[in-house]
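A short worksheet on the structure shown next.
The complex appears here minus one protein chain, its other protein chains still in place.
Up next, subunit A:
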Amino acid sequence: MRDVLTKVASFAYAGLIYGFIFLPVAVLVLFSFQDGRLPVPPFNGFSLQWYEAVFADRKLMAALANSFVVAIVSSLIACLLGFLAAYALARYKLPGSALQRGLLIAPMTVSYLIIALGLLTVLNTFGIKLSLWTVGIGHVVINLPLCFAIIYSSMGDHHINIERAARDLGANDFKVMALVTAPMLMPSILAAFFLSVTFSWDEFIIAFLLSRFDVTLPVEIWSLLRSGLNPKTNAIGSLVFLVSVAVLAVLELTLFGKTKKS
């Protein structure tokens, strides 16, 4: 009797937890198929009209492409810079290396709003016009600490002899990094890259404050929301969610599956 109670209680608990996490998403996705003008109950019937509307909306599609480009480019730059910084700090004796590590990771603790305001001031001072480039710069600032931390933590001392062997066989510093170090660390570099992509993809405050005419998807969705609730926002939200899930699935299948094996 007691066993049954515990079992029921734990199932109920698990159900509540998953409900709490996923109910909003489920509701969002459900009402993106709403046959009617309002994304609220009751559910009137199944329709794809709002997806049609999303794909027909030039501005939304442009924002989607912008988001994609900003996420990929800023993540590439953040990974490259993070890798170089990690390599330098893991392999060379640099002055104040503990302090330098701290400085590199510090932006993680600063709120996006503060970073955005700081960047805005700097950009204004230098007379740089706001664009997707400035959004990208902002995203590099927030993702670089993450990329650095992930890549640095995977640079073990056991790699030192392998790099030394490469150098002994005639490789210069660039070739050692490109042909030996980076491929050896590829699982963590890819993990850093994909995490960085998802963060950039979702990011709103920096993208909002540092862009002007061309905007990213979260900013476009926000301006849609200002004109009231609409199943179209549900449809685009579902699409964004689908992309994130796809990235995660790819990560899980290719990277984490691989590291478990070896």
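Everything below uses one rule, namely that a residue touches a chain if its C-beta (ideal position, glycine included) is under 8 Å from a C-beta of that chain, and two chains touch if they have at least 3 such contacts; residues count from 1.
We take it that contacts and distances are computed from a predicted model.
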Worksheet item: Just by its UniProt name, which of "Spermidine/putrescine transport system ATP-binding protein", "Amino acid ABC transporter membrane protein 1, PAAT family", "Tryptophan synthase alpha chain" or "Iron uptake protein" is the chain not shown in this complex?
Response: "Spermidine/putrescine transport system ATP-binding protein"
Item to complete: Please pick, from A:Gly96, A:Gly127 or A:Gly170, the residue that touches the omitted chain in the full complex.
Response: A:Gly170
Worksheet item: With respect to the chain omitted from the figure, which of A:Ser10, A:Asn161, A:Ser223 or A:Thr254 is a touching residue?
Response: A:Asn161
Worksheet entry | Chain not shown: contacting residue from A:Pro24, A:Gly102 or A:Pro183 | A:Pro183
Response to the item:
The missing chain sits against subunit A at residues 158, 161-162, 164-172, 175, 179-180, 183-184, 186, 262
